[in-house]
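To keep things clear, I will list the structure first and then write my remarks on it.
A single protein chain has been omitted; all remaining protein chains appear in their positions.
We call the chains A, B and C, going by the order they appear; numbering starts again at 1 in every chain.
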Amino acid sequence: MPGDPVLSVQGLSVQFRIGGAWRAATRGIDFDLAPNETLALVGESGCGKSITCASILGLLGGEGARVEGSIRYRGREIVGMPESELEKIRGKEIAMIFQEPMTALNPVMPVGEQIAEAISVHLGCSRAEAKTRALGFMERVRIPAAPERYRDYPHQFSGGMRQRIVIAMAMACQPRILLADEPTTALDVTIQAQILAELRDLCANLEMSMVFITHSLGVVAAIADRVAVMYAGEIVEIAPVAELFAAPRHPYTQALLQAIPRVDRETVTLRAIPGQVPAIAEFGSGCRFAPRCPRASEACQAVPPELAARGGPEGHRVACLAPAPVRERAS
Amino acid sequence: MPRPAGSAAGRLARKLWRIATANITIEAGIVLFLLVVAVAVFAPLIATHDPLDQDLFERLGTPSTEHWLGTDSFGRDIFSRIVFGARISLVIGLSAVLTAMVVGSFLGVLSGYLGGWVDQLVGQATNILLAFPSLILGLMVVAFLGPSMINLIAAIALATVPQFVRVARAPTVALRDRDYIQACRALGFSPLRTMLRHVLPNIWPEILVMATLWLATAIRVEASLAFIGLGVKPPTPTWGGMIREGFENILTSLWLAIFPSLAILVVVFALNLIGDGLRDALDPRLRKDE
Amino acid sequence: MTPPAPRGPLLEGFNLTKTFEARRRMGAPRARVHALDDVSLTVAYRETLGLVGESGCGKSTAGRTLLRLLEPDAGSIWFDGEDITHAVPRHMRALRKRLQIIFQDPYASLDPRMTVYETLAEVLRVHNVCPRREIPARVAELLDTVGLPPSAAGRYPHAFSGGQRQRIGIARSLSVAPDLIVADEAVSALDVSIQAQILELLARLREKRGLSYLFISHDLGVVRYFCQRAVVMYLGRIVESGPVAALFDAPLHPYTRMLRQASPVPDPVQARATVQVTGEVPSPLAPPPGCHFHPRCPLATAICRQERPAMRDAGGGRLVACHLYREEGKEGQASFS
Partner (left out) sequence: MARYAILKLIYSVPTLLAVLTLVFVLTRVIPGDPALMILGDQASPQAIAALHVQLGLDRPVWMQYLHFLANVAHGDFGKSLVTGQSVVDLAASVLPSTLELTIASLVVGTVIGVPLGAWAAIHRNSMPDALVRAGSLLGLSLPAFVFGILLLIVFSVQLGWFPVISPTGRVSALENLRALALPALTLGILMAAYIARVTRSSMLQILGEDFIRTARAKGVPWRMVIRRHALRNAIIPVVTVVGLYLGVLIGNSVLTEMVFNRPGLGKLIVGALTQRDYPVLQGLMVLYTLLIIIANLLTDLAYGIFNPTVRLR
């Protein structure tokens, strides 16, 4: 990937106050996001992927949460940035779309106005101008009869159309980065396929980078350039998408891929991962997957393994003391 | 092999106790309310005079060591009248609200769970009654039937029943579509068992909160009716009635109206404290994981 | 995994129709939703039948109607050779020992105020499954069957994770020793690693106890893995049915094909192939005339817009409701080799 990263996350740790003590929901999250790149954060519920995403926009503030480490957007540090500065970045430089299109829209405001609001807040243009731009984006995301539907309310749209409106809203100021937090999870598969195609298209044409959060490896395969697999608040493996699916190295990634029943071919046996994801309070000091890992040794329990290439190509890093050997790929 | 964790009633009591002691608002409310209840129960021991005893030489007396809170226009001891007045307020309020709670919750759960024509009928009746503020409804009934204790209880209960129907019905309807009530049907449980064992235990918190808050309202309405002149007949001491008498002498003897007003305020405030605290403690949105 | 061969029908629905009245807006005229429109399906002894479709297609309604948790407006339901369409409540309650259901959201389907022991013991008591003094032993046995520790008995549902709750739900269904379980999106809310565990458990029970399942799911991958046959629904109607491998490798109905193409596959090459997925499911309040799918169908012709296609036998245990079947069937097969 050419160019300096638009977003650089280093040593990110988000802590929550639980029963009087600060507990880290994520630990040592490191990743870069290149221009025009789509990075998928994938993992099961509670792995910290959504929290990581929300912390990028500084939406986690308040008494109950604490963010440590560094998040740099084109060289500017976001962690600790005052709210007034953050408001200038939110929506304009970095935009976000959410899982539930139903609840993500204000039910008593016409959808067109909700799109135009972001435009007038950031670009300070007139009402008419904002409306023209908003309409343009409604058409851009293929909402049929956009001018007639500008003044309609969210409940008058289907789930798929609502998600398109949320996307139009995020696109409205042509941000550099789009954070997408499980944007297709609440949708049916045929709608999901269309929204994914739409997002791919927008990213390519508007030269935008995207952080895409999902629990589905199938969706990852369809959208991502690079993938970071998360487990219990940590990134365990990060690699280009083809590489990750062809030659996964972390035992968790491998197990996850073997646990998916596939529609395109016969699955003879499904390999379930024994045990369950630890709760935040149960996080150990060593590798957090060790208790469920078939390859775990005593060393794994002691110290957290670092995310490193470990004999593979530099772009494919894995946090495991005993990763699968690098496969020779006949290219 | 672990055994079931105690009887349902025992668990309920423990849970109530835990909630009650966890919240300072509820505690304060309960202490205040129990104090009033104690005053009502032990009224003959606490009162310094016979509340009906007239002393024409001591009319409209200011508070003194003999008459702590002064005397009224018949020379009766105000303190003793307030102490005995607590009995009327509590008996009418509690009887009315308990009646309304039992009848209303029963009808609410029944109509919510069964739906159909039962629901239609109960719903219509409730809506008609709900349209009326409790004071107007109470006024109508007492105006025509006469202000006896039983009629007052009936009037206030009638005005309160629809509140309980509503509060029991809405969550029942929501529960009916919840999977675990569907599961009860799928497991072949009878409607009665499902309602008693699975619906009711899940809605009692709301009913309890309602009961506390409506007890406060009932006491207020009883006092209001008495103020209008529709309370238990004089010379029986009622707080509302005392304020009514005091109001006639408002320009000369302020305390006549003030002291019974304070008594009402204390009881109603205590009940509102409890209800409000309970509502917060039981609100699933505010509740921390147990 | 090779489940024993099916032998004859166990649960059958014939021409089931169910409509719901839509909630009325202020003063709007009442509207009806056809959740089930002439739906017939059969679950054979020891068979696992998948029921797939997108939200609002009526698959969940079908499952609940077959269990008579909802009453059909028309059609009949037969269980083990007996017409149970109008079985009286008392008889129906007895039948429920043999017909069970597990739900999507295991937390919502458990009474939050009852311990696991109470939940299970209640069922055993109500149906007199065993003598009272044997209840604790039976509960322990059930917990063991679904892979929960004995200590689980004294805890409340909220103390468990999603996968463990689903195990409790399964234990509750098993407590009456049913012949058939309707699994309504039973693994959809679970993470993949947990989903695999629960599927493993369900498969083991199928082998050990000879259970039949009606397995309702929107996930084609799970259905292909777990079921022998599957039925595809669209807007209250069945569009296609058949053995899973044939159904998903060579769909006959254009909708099945679209669904199959849209289903995510963990393979970057396949996942990025251009998919021909268009349009959205129309409002069930006003479904299109003729074949419900015609507005989204790339192949629709005049007849599709006017006439409801009949269900046709396509051989090999397959049925399809498409006017274009004879012409397009082979083409459809060719596109997925």
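Simple rule for what comes next: a residue touches a chain if its C-beta (ideal position, glycine included) is under 8 Å from a C-beta of that chain, and two chains touch if they have at least 3 such contacts.
For clarity, every value in this text was computed on a predicted model and none was experimentally measured.
Enquirer: With respect to the chain omitted from the figure, which of A:Arg27, A:Lys49 or A:His122 is a touching residue?
Expert: Within the whole complex, the residue contacting the unshown chain is A:His122.
Enquirer: Determine which one of A:Pro5, A:Gly43 or A:Gly91 touches the chain that has been left out.
Expert: A:Gly91
Enquirer: Among the options A:Val166, A:Val263 or A:Ala322, which residue touches the chain absent from this view?
Expert: A:Val166
Enquirer: Given the contact definition stated above, which residue among B:Pro44, B:Gly115 or B:Pro133 touches the chain not shown here?
Expert: The missing chain is touched by B:Pro133.
Enquirer: Can you tell me which of B:Trp17, B:Phe42 or B:Phe247 touches the chain that was removed from the display?
Expert: B:Phe247
Enquirer: Can you list where chain A touches the absent chain?
Expert: Touching the missing chain: residues 57, 59, 83-84, 87-92, 95-96, 98, 100, 103-109, 117-118, 121-122, 153, 155-156, 166, 169-170.
Enquirer: For chain B, which residues lie in contact with the unshown chain of the complex?
Expert: 124, 127-128, 131-136, 139-141, 143-145, 216, 220, 223-224, 227-230, 240, 243, 247, 250-251, 254, 257, 261, 264-265, 268-269, 272-273, 276, 285
Note that only the chains that are shown with their structure count from here on.
Enquirer: Hey, how far is the Cα centre of chain A from the one of chain B, in Å?
Expert: Each chain reduced to its C-alpha mean, chain A and chain B end up 53 Å apart.
Enquirer: If you average the CA atoms of chain B and of chain C, how far apart do the two points sit, in angstrom?
Expert: 49
Enquirer: Take the average of all CA coordinates in chain A, do the same for chain C, and state the distance between these two points in whole angstrom.
Expert: Inter-chain centre distance comes to 31 Å.
Enquirer: What does chain A use to touch chain C in their complex?
Expert: 44-45, 158, 160-161, 188-194, 197, 215-222, 241-242, 245, 255-257, 259-264, 266-274, 276-277
Enquirer: Which chain C residues qualify as touching chain A in the complex?
Expert: On the chain C side, the touching residues are 1, 54-55, 161-164, 191-197, 199-200, 218-222, 224-226, 245, 248, 258-272, 275, 277-278, 280-281.
Enquirer: Along chain B, where are the residues that touch chain C in the complex?
Expert: These residues of chain B touch chain C: 1-5, 178-180, 182-183, 185-190, 193, 197-198, 201-202, 289-290.
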